[in-house]
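Note that one protein chain is taken out, while the other chains of the complex remain in position.
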Amino acid sequence: MIVARGLERRFGSKRILRGLDLDVGERDFLVVTGPNGSGKSTLLGLCAGLLAPTGGTIDVAAERDEIGYLAHEPLVYRELTALENLDLYGRLYRVPERRERIGMLLERFLLWEARHERVSVFSRGMVQRLALCRALLHEPRLLLLDEPYTGLDPSGGTLLDSELEALRGARTIVAATHEPDRLGKLATARLDLARAA
Amino acid sequence: MWLRNNRGVALASTAALLLLGGISLAFFWVPDDVDQGFSQRIFYIHVPVALTAYACFGWGAWKALRLLWTREVRYDLESYTAVHMGVIFGILTLVTGSIWARISWGVWWSWGERQLVLFLVLFLFYSAYFMLRYSTEPGPRRERMSAVYALFGVVLIPVSFLAIRLAEGFIHPTVFTRDGPQMAGSMFFVFCVCLAGTLTLAGALYANELLGKRVDASLRELEEALA
Partner (left out) sequence: MTYFGDVAALARKDILLELRSRDTLPAMLLFVVSTLVVFHFALPSDSSDLAAGGLLWVAIVFTALLGLTRAFAAEREQRLLEGLVLAPCDRSAIWLAKGASVMAFLLLAEAVALPAFALFFAPVDATLVAAVLLADIGIAAVGTLLAAMAAASRARELLLPLLFLPLAIPVIVGGVGATVAEEPARYLGFLALYDLLFAILSWASFEYVVTE
């Protein structure tokens, strides 16, 4: 699904990723670890196609509408309601049976009650859950998660656990995390960027 | 063989030869212009410099297009250097044009001089190009934005020229009549020599700066690899 050879990404004069080789097969669950600044977010950005490599190559066998990306930022409009946000992305991603799918996700992530409220009044945990809904909305074949547990309260964390448990084996997942133990049992492969540097 | 290895030196010396030759011819050999007299001779520098500036901007836009087409990083440096050369020759155009205006009519600036006004607008535009590059992190994003902006510049050149002509419809600047040299054969020859000279000079400076920038980049990469 993802093949990288000699992958390199530079920001200005700083090289964040250098000479990385990567092979992620279909339905693999890759857990990426490493200290801050080691390039976890950069790697995910490269996989998503948001960043272009400054050296080496990366090939992702998925189209834009098959990739779900949970970034460092939630990527939701603060002045729109939860429903409006998901409706916008639902249209852009051409999600079939949009309303039903949105409703189902909002319920699953306990946001149904707050669906008509603007994101600006959400708690951090709610925002993160909405971001998860956004990433999962179009049932992507490739899921890229950048520290997905950030901001989630224990119940939110449990929701995410069960969601990933359900998706594991059915989708390809690459998750960058500070809590490798939590995802440890689900992982089929690990990458430690501190050592790869 | 020698030519290939020493391209930079060859270009520079050709440029020097042509320019020296051209300027000497322009000042000593070519006959006086019927209307304007001796001061007209600056035309032999002013117009070639202007045309060279256009050529540099065009070259920069071409390299920009190549960058967007192929994504090869080297085109970014080439496009940037070409635009840089264009700005240098643009400034020279403004300076020589201003001197010519001063000598001919006693004013340092004339809004009636369409070429001068055009170069003023282009100078503003391409200065913004450098501001854009300066305030963006180096990387694929900056390369693409610079390329798009360089393309806009090349479209702006004819549009601005048209605008300046149209603006005379309501601005009515004092137009000092200059018929433009009715070029006799000898004048045309000297003009061509000077034009060839400025183009070669631009080429030499371009090659030189490009080489310098490439060496800088390699040096930085080496430093990093060793760090």
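Just so it is clear, A and B label the chains in written order, and each chain counts residues from 1 on its own.
The rule we apply is simple: a contact is a pair of C-beta atoms (placed from the backbone, for glycine too) under 8 Å apart; a residue touches a chain by one contact, two chains touch by 3 or more.
Keep in mind that what you see is a predicted model, and the values were worked out from it rather than measured.
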item	value
Chain not shown, its touching partners among those shown	A, B
From B:Pro31, B:Gly106 or B:Gly169, residue that would touch the chain that is not displayed	B:Gly169
Touching residue (missing chain; options B:Ala10, B:Leu51 or B:Val121)	B:Val121
Selected from A:Ala52, A:Leu110, A:Leu159 or A:Ala189 as touching the chain missing from the view	A:Ala52
Residue among B:Ala147, B:Val193 or B:Leu210 that touches the chain left out of view	B:Ala147
Touching residues (missing chain, whole complex) on chain A	48-52, 63-65, 67, 69, 71, 73-80, 84, 88-89, 91-94, 118, 134
Hidden partner chain, residues of chain B it touches	68, 121-122, 124-125, 127-128, 131-132, 135-137, 139-141, 144-145, 147-149, 151-152, 155-156, 159-160, 162-164, 166-167, 169-170
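One rule holds in what follows: only the chains that are shown with their structure count from here on.
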item	value
Rounded Å distance, chain A centre to chain B centre (Cα mean)	49
Chain A-facing residues of chain B, complex	71, 73, 137-140, 220, 224
Residue ranges of chain A in contact with chain B within the complex	10-13, 15, 51-52, 54
